[in-house]
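So, chain A:
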Amino acid sequence: MPLREHNGGLMTAVKATLVRDLTLLLRRRGEVLNPLVFFALVITLFPIAISPDPELLAVIAPGLLWVAALLAALLSLDSLFRSDYDDGSLEQLLLAPQPLVALSLAKVAVHWLLTGLPLALMAPILGIMLALPAGSYAVLALSLALGTASLSLIGAIGAALTVGLARGGVLLSLLVLPLYIPVLIFGAGAVQAAIFGEGVSAHLAILGALLAASLMLAPWAIAASLRISING
Partner candidate 1 sequence: MWAFIHKLGSPKWFYGISAKLQPWFWAAAALLIVTGSLWGLAFAPADYQQGNSFRIIYVHVPAAFLAQSIFIAMAVSGLVFMVWKIKVADMAAAVMAPLGAAMTFVALFSGAVWGVPTWGTWWMWDARLTSMLILLFLYLGVIALRGAFTSRDSASRAASVLAMVGVINIPIIKYSVDWWYTLHQPASFTLTSRPAMPTEMWLPLVIMVLGFYCFFIALTLMRTRSEILRREANKRWVQELVTGQVVKVPAEEAR
Partner candidate 2 sequence: MAFDSFSEFLAMGGHAPYVWSAWGVTALLLLATVWHARAEQRQLIKGLKRRARRANSARGNAQ
């Protein structure tokens, strides 16, 4: 039997992983819809608990929308690697002759595409319900789209660290939420700045910088964490 040389094919592998995860999630639509329903539900709770007064709601709307979206994105994180871990395909992913960094990045990309992006697109509708002042809707969606990408990357580190644990869900939020704070500050800050009519480009630029930093560093941490979890 002849031995093979490793002949690249990274793009094939990444593309196949993207297609596979997208197919899987689109077949279980509930898992995609749950965070969105959760987002809407949490936003419904605030006027009931605080006050239906549009003026008051308008003041706190940016923060509420961002916190609720952040929690909704967190909700779906636990399942990012869990089913792969349970059925053994995570082992196979680690043994592929391709860099694990690239393959795990593909999985995170699918997570953002089916969680972060829909949340960002849905946020303006909920903004209307919270009497969010006009002129900030585009910034809200854009800041969420940028911010949730960082959230998915950072959160995936926590998901990879806890995937081998039986009850990793609560622990996952404890690990990940403190790390989310910078994104939350600049995300909610961008929407607020848009309301006050200030320039938002600085905020968005920082959100972009945070995303770039997470893109550079998080995949390595995710890959290392997956290797640890598979040994557990």
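The candidates came about this way: all candidates are chains of the complex that A comes from, given by their letters.
Basically, contacts are C-beta pairs under 8 Å (C-beta built on N, C-alpha and C of every residue); 3 or more make two chains touch, one makes a residue touch a chain; residues count from 1.
Only a predicted model underlies this, so the values are computations on that prediction, with no experimental measurement involved.
Picking from 1 or 2, the partner of chain A by touch in this complex is candidate 1. For chain A in complex with candidate 1, the residues that touch the partner chain are 157, 161-162, 164-165, 168, 171, 174-175, 177-179, 181-182, 185-186, 189, 210, 213, 217, 221, 224-225, 228-229, 231-232.
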